[in-house]
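What you see is the complex with one protein chain gone and the rest in place.
We just call them A and B in the order they show up, numbering each chain from 1.
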Amino acid sequence: MLAAFFRLFGRDVRLALRQGSAGTSTVVFFVLAVTLFPLGVGPETAVLARIASGVLWVAALLAAMLSLDRLFQADYEDGSLDLLALGPLPLELAVLAKTAAHWATTGLPLIIASPILAVLMQLDGAGYLTLVAAMALGTPALSLIGGIGAALTVGIRRGGVLLSLLVLPLYIPVLIFGVGAVEASIDGLTQRPQLLILAALSLAAAVLAPLAAAAALRLNLE
Amino acid sequence: MTTMHRFANPARFVRVSSAVLPWVTALAVLCIGSGLYFGLFSSPVDYQQRDTVRIMYVHVPSAWMSMFVYSGMALASAISLVWKHPLADLAAKASAPLGAGFTLVALVSGALWGQPTWGTWWVWDARLTSVLILFFLYLGYIALWEAFDDPQRAAKAAAILALVGAVNIPIIKFSVDWWNTLHQPASVMTLSGPSIHISMLIPLLLMALGFTFYYVAVLILRIQREIVARKIRALRLMQTEPAATPVFGVPAQ
Partner (left out) sequence: MTLPALDWTTPPAPFAGRSLTCIRGDRLVFSDLSFSLEPGRALLLQGPNGTGKSSLLRLLAGLLPPAAGDLLWANAPVRATQEDHRARLHYVGHLDAVKPALTARENLAFWAGMAGEAARVDAALDTFALGHLADIPGRFLSAGQKRRLNLARLAAIPAPLWLLDEPSVSLDVEAVALLAGLIAAHGSRGGMVIAASHVDFGLAGGATLDLGGFAATVAA
């Protein structure tokens, strides 16, 4: 069962790498979205530094969400989802494997890109390490919660807009504590509670989200 | 036919609910009427807020209802997923626009109240923000219902979403409260102290009761309407495909 889990994870990562689009276009979107803010609010260093952590997190949220609609859609359209549902791997674990692959191909590149963008946004030096740590702990929750939305909308034509309507409100806690962690460390306070809460959110989502997503997929396969 | 029980239920519901409906409607009118009278004319003005405090008699019950209706929706969704009770689906579906309506009233009345008291239409107060997010959750739920062609499937998907939302609401509420204590501007004053005078409490409770009865009455109407709509759908289906038998159709003998 563990072998099947990693095989599915490996296949999805390989598909994402071969098609090349998912990871790179997510990062490009992330960079582009962040770039728009100095153009929108003006280049003053103080202003940018003030909003940097918020902008980075909001852009990361949107970037993670954009690639979600293909999470199950491709497998649904070509019949692979039927076979996955009939395979020896419980659908909940298949969902977890696919979500993990989604995180590895979109969340991970975002984490790597975030400190570079933080430089562009004049983020206070004290916040860098926390930003990366908070992203690392928070982005899994984004992929997992997003997986529920992707599973619910898998059979719907043009489900992308609906997906964002379903998922974005659920992203709010991750946003709040992600930004909170960075701001706390910039203010010289401890960022520990926020990081722990982010970890808790990701862990809880890892347990609960696959249940909901698998239930939604089963329903869409009926 | 093994599936007969599925439409025996709605038929009984229509009978019972039609008998109850006039009473619930009367109670709603009575409670809201007397609540408005006490609230608008015979309750004291707030020493600080003057007459604007009377917005409370609409705002607070709506905010309560917005949460109450979502809890009801989540409960109905759980019942529908576990026991596959068709009425639970209908109740959840019929509740959503009502809940969204209450939430909208709470938001708009909050803004109208905020203007004279806080000097601005909108503040990112923890409660207002939470209610705003709740409004988005309602909109997502309604949109998901609309997105499916097949009502059975839509019901299940929406039920899953309602439960996911129910799990998340406390987390969202907690995070928004936490966020708010960090960013709270000092000027915002918190409403009403720990105690509320009995002359204000009575109209408030009357209004809350009235809103609940109103909700029940409209819920009954909406469920009945949905049952009729499904019957029509089933009959249309029979016309196009003679071999098909409606599941939600003619009442059982």
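The criterion applied here is as follows: contacts are C-beta pairs under 8 Å (C-beta built on N, C-alpha and C of every residue); 3 or more make two chains touch, one makes a residue touch a chain.
Please read these numbers as outputs of a predicted model, since none were measured by experiment.
Remark: the omitted chain is touched by one listed residue; of A:G54, A:P90, A:P115 or A:P193 this is A:P90. Annotation for chain B: contacts to the undisplayed chain at residues 1-3, 149-153, 230, 233-234, 237, 241, 243-248.
In the full complex, chain A contacts the hidden chain through residues 3-4, 7-8, 11, 14-15, 18-19, 77-80, 82-90, 221-222.
We take it that only the chains that are shown with their structure count from here on.
Between chain A and chain B, the centres computed from C-alpha atoms are 31 Å apart.
Of all the residues in chain A, the ones that touch chain B in their complex are 148, 152-153, 155-156, 159, 162, 165-166, 168-170, 172-173, 176-177, 180, 183, 201, 208, 212, 215-216, 219-220, 222. Those residues of chain B that touch chain A in the complex are listed here as 81, 133, 136-137, 139-140, 143-144, 147-148, 153, 156-157, 160-161, 163-165, 167-168, 171-172, 174-176, 178-179, 182.
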